[in-house]
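The structure appears below as C-alpha cells.
The block that comes next holds subunit A.
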Amino acid sequence: MATQKMVFSGFGGQGILVLGEVVATIAMKKGNHVTWMPSYGAEMRGGTANCAVIVSDSLIGSPIVQSNIDILCAMNEPSVTKFLPKLRAGGLIIANTSIIKSDIKAIRNDVDVLPIDASNIAGEIGNLRVANMVMLAGFLKKTGMFTMDDIKEVLQERFAGARSKDLIPLNLKAIERGMA
Partner candidate 1 sequence: MSQKVLMKGNEAIAEAAIQAGCKAFFGYPITPQNEIPEYMSLHMEKRGGVFVQAESEVSAINMCYGAAATGARVMTSSSSPGMALKQEGISYMSGADLPVLMVNVSRCGPGLGGILPAQGDYFMATRGGGNGDYRTPVYAPAYIQEATDLVFEAFDVAEKYRTPVMILLDGMLGQMMEPVEIKPRPPVQVDKSWVTIGDTANRKPNVVNSLSLLGDVLEQQNFERFKKYEQLERVGVMVENTVKDGDEIAIVAYGVPARIAQNAIEELVGEGIKAGLVRPITLWPFPYDTLANLPASVKHVVVAELSMGQLIEDVRLGVNGKFPVHLVNRCGGMVFEPAEIAEAVRKIIKGGV
Partner candidate 2 sequence: MANKIIYEKSRGLTDTPLTYCPGCSHGTIHKLVAESLVELDVLERTVAIAPVGCSVLAYNFFNCDGIQAAHGRAPAVATGVKRVQPDKIVFAYQGDGDLASIGTAEIIHAAHRSENFTVIFVNNAIYGMTGGQMAPTTLIDQKTTTSPYGRFEETTGKPLLVSEMMAQIPGATYIERVSVHDHAHILKAKRAVKKAFGYQVAGKGFTMIEVLAACPIGWGVTPVNSMKFVKDEMMPYYPLGVYCDRGGEA
C-alpha cells in the first residue's frame, strides 16, 4: 500500500463521518500517515454527508479526494450517483444494499462490488445507528487493512466510560453480523 484514497458517504445520521474517523484512527495507530476531511459545506442536517480519508506510508499532500477513489463506502443512493463515477477502475465499492437499489455492476463493470445489507442488519440488532459498523465489516472482509483486534482497541478508546458496557458489545455484534 502506497496511498489509499477512500470516500465515506451517506445520509447525515448514518454515522458516516464516524466510520471514516474509525478507519483513519486504526490506520494512524498502525503507523500510517492519515488525513480525514469532511465535506463541510452548507448541507442541511440529515442531508448527505461525506468524508475523505487518505492513508499513506508517506507524507500526504492534498487531503482532498476528487478523483481516482480506491475505496468508496456508500450508504445511500445519492452517494452512488455522486462518487461511483470517481471510483478508479479496479476500485472497491462497499454498498449498503438495504438502501441502494441501483445495479452497480450495470453502471461500472470495471469495479469490485461488496454488497452489505447494513441498515437491515442494524435494524435486526435493534439499533439503526450501528449500520456504519456493519459497513466497517466490509473493510475487514475485503481489504486486509486491519484486524478485529485493531477495531476493538479503537472502540474501547471511543466508548471509554459509562456507556462502554453496552456500546462496545453492540458495535462488535454489528461488525460480526456484517462479516457473516
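These made the cut because all candidates are chains of the complex that A comes from, given by their letters.
Some observations on this one:
The rule is short, and it goes like this: contacts are C-beta pairs under 8 Å (C-beta built on N, C-alpha and C of every residue); 3 or more make two chains touch, one makes a residue touch a chain; residues count from 1.
Because the structure is predicted, anything quoted here is derived from the model rather than measured.
Here subunit A appears alone, and the candidate among 1 or 2 that touches it in the complex is 1. Subunit A makes touch with candidate 1 in their complex at residues 21, 24-25, 28-29, 31, 33-38, 40-42, 60-64, 66-67.
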